[in-house]
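With one protein chain removed, the remaining protein chains of the complex are shown where they sit.
Chain nomenclature is as follows: A and B, assigned in order of appearance, with residue numbering initiated at 1 for each chain independently.
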Amino acid sequence: MARQQSTGQQSTGRPHAWASRFHGAKINLFYVPALILLIIFLVYPLISGFMISLTSWDGYNPQRLFVGVTNYGTLFRDANFRMTLVNTLIYGVGSTIIQQILGLALALMLNQKIKGRTLMRAIIYLPALVSAVIMGTMYYFIFQYQQGALNTILVALGLDRVVWFQNPHNAVLIIVLVNSFQFVGTSMIIYLAGLQGMDRSVVEAASLDGATGWKMFINITLPMLMPAFTTSVVLNLIGGLKLFDVIKVLTGGGPGYSTNSVSTYISIQYFDNQNAGYAAAMGVVLFLIIALVTTLLNKGLDKLNWQS
Amino acid sequence: MKALQRTMAALLCCTSLVGLASCGSASDANSLEVMTGMATGSAQLKVMQQLARGFEKQHPGVRINLLSGTNSYEQDIRVRLAGRNPPDIWNTHGWSRDRYAAFLEPLQNRPWASRLNTLMNIPMRTKSGAFYALPLDVAVTGIVYNKDVLSKAGVDPRSITSWDDFDKACAAVTASGNSCIGASGKETWTGGNLLDFPAPGLFTTAQLTALQNGTFDDKPFRALSDMVQRWSKKKFFNVDYVSATNDDVARSVALNKTAFVFQSNGFAITAQQYNPKVRLGFIAFPASTGSRYLVSGEDYALGVAKDSPRKKLALEFLDYIAEAKNISRFTAVANNASAFKDVKSSLGVMQSSYDYWVTRRHTRIIPIFDRVYLPNGMWSTLTTTADGLISGQITAPQAVSQISTSFVSLYRKKA
Partner (left out) sequence: MSVSAKNIDRGDIVGARQHRHGRWAIYLFLIIVCLVQLVPFWLAICQSTKPSSDMSSTLVPRLTNIQWSNFTQAVTEGGILRAILNSVIITLGATVLTCVIGAMAAYPLARRPTRGNKFVSSFILALMMIPPLSILVPLYTFLVRIGGVNSYWGPILVLATSNLPLAIFLYTAFIRSIPSSIDEAGMMDGAGPMRIFFTLILPLLKPVTATVVIMTGVGVWNEYALSSYLLTDQSMQTIAPRVASFFAAQSSNLGVGAAAALMAALPIIIAYMFLQRYFIAGMVAGAEK
């Protein structure tokens, strides 16, 4: 008993080995309801999606012809799939980078005693509260050719109207920016949380040692924000790699196939081209890619954490 | 923290109430589900609502549940078919015969079938005379034009008798500062029509027969792709093609800034929503083989699910809609030709063009090209190929090879 008490006093941070002895395996029953729901509503559909990927099903007729892994073979030869894969990575990685830089900057500023900071935090988070379909339509009002906000300003300045999505590169960039700004609030909140959870004594000690400004930021603040960084990066990356609605509303995947992500390309193959089997194969591959990228990144960031 | 506690308590109360409330709602034998594909607040949906209320009055206890459409209408019905849960009645949006016949109840023995005119035979009847949906109207389509834009450019629409004339007209329109052809890169079907509607005039009868037998001939498709590519290179399309919605196209036509669109006459309704005074008309398609023509397609048409447990009631509802006094109310807002002998077409602003081409000149009316000569599934290839050509992402030879690849693989699938 006394031994347990003394270990207990030490264990104020992460759980220690005592916990496994302390709570029997019985407490694992606590996650059974969650597992049941996840298996019924996510794992089972995922597996039947995989089964569809082994057929040449057209997506609505009852007959499904088994074709083995043919669809996966087709994927490797599909130039459009490769292009949409590259786009997906640009959307995922591009938005994540912008969101980290901007989100961190905003968090650092709004963590200070500034007038109206509560309101500003709310405003910056505002677009994340609205559905991406609706938000995308609102952003489209900015880029419309004839009456759009940007072109109105250009015309008022005596310049010519610009077709904002003419060039595929611009179109991809605009989609990245729109997605970044819509969800920059999430990274800001995570970094704010990270800043507020920081150990004050460390900061004060560093301050007494004469650390200020940039030095303080690089040596003290940034390393302590690493866990927040990991959370924020993982959440943003998953969101960016799954990007769908904003593309549908802003460009519909065009010009040509040039702004499609894998998700929007899946919907084209599934519903427009009646290639449900092929689309399902892409879904499986997309899932594996997101899982792989996120896991690798998580592992890499964890290592970085240990070093710092 | 108190506030949070109270919120949580309220949340729990609400959910338990919901649990009770949700037990009450269930679909019963007297409730028909009708998937209309019509937008919330649209004139078409309003007429459907009135007809539903009328039917409910005649049949006490029956409830007609009208579902409004979205942008992804096609996707919606496919998912429901895949889930073996189709609505009792659905709008077949052009595919009652070629795609959904296996799921639909044949209707040629309904009492109103004898009142149908020959216009609907082209897109909807099978060779044996069967058909699978009640046509609320029929699309008879030419090239829609804006009168004021053409007269500003000094073009008389009736003088356009060949595609060369069309090019000259476009050059004049572009020179006068307006766009010649309006299409939407976001709703690629608007461009797909450009590879579809003009096709019959570029194919010889022999070439068409060969196509039906699965032989792909590059030449006419090359001519077709060249034409669209040429229009793109000469900048005949709306500058904002890539990002424009079809709504933007309608606005541009309404503002007298675009001359032509390749869409059915229903387009006039959208344009008039923005400018009720816009002056529109249509011309027949030029043809290098055979005489000039208009294309006819299935427009709004309602089919009954073959396996619906409420099939009898659903068929009665169709019978009710098909009554002359009821169907004429729909024809009045559809802005297209009537499918019934005893109901007059009402094309609003397009009426005079219709009278000229159909009633006076008896222009030949032929089915939409891809539904007769191309295998099921090619439509999507046409839309993406046209989009590639218009936006300059692919060249005409690439377009032909894209169409050819898809033709061969889809034809094999069918066989």
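Here is the rule we go by: a residue touches a chain if its C-beta (ideal position, glycine included) is under 8 Å from a C-beta of that chain, and two chains touch if they have at least 3 such contacts.
Just so it is clear, the model here is predicted, and its values are computed rather than measured.
Taking the complete complex into account, A:27 is the one of A:27, A:86 or A:296 that touches the chain left out. Residue-level contact of chain A with the missing chain is found at 4-5, 8-9, 11-16, 18-20, 22-31, 33-35, 37-38, 40-46, 48-49, 52, 59, 102, 105-106, 108-114, 118, 120-135, 137-139, 141-142, 144, 146-149, 152-153, 181, 185, 189-200, 203, 207, 212-213, 216-217, 221, 225, 227-228, 231-232, 235, 238, 241-242, 244-245, 262-263, 266-267, 270, 276, 279-280, 282-284, 286-287, 290-291, 294, 305. Think of the hidden chain as still there; on chain B it touches residues 1, 3-4, 7-8, 11-12, 14-15, 18-19, 21-22, 25, 27, 33, 35, 37-42, 44, 65-73, 76, 79-80, 82-85, 87, 187, 245-247, 251, 254-255, 266, 269-270, 273-276.
Basically, only the chains that are shown with their structure count from here on.
Between chain A and chain B the centroid-to-centroid distance comes to 37 Å (mean Cα coordinates, whole Å). Per the touch definition, chain A reaches chain B in the complex via residues 56, 58-62, 140, 143-146, 161, 163-166, 168, 171, 250-252, 254-258, 267-268, 270-274, 276. For chain B in complex with chain A, the residues that touch the partner chain are 72, 74-75, 77-78, 81-82, 84, 102, 185-188, 239-240, 242-244, 248, 251-252, 255, 376-377, 380-381, 383-384, 387-388, 391-394, 413.
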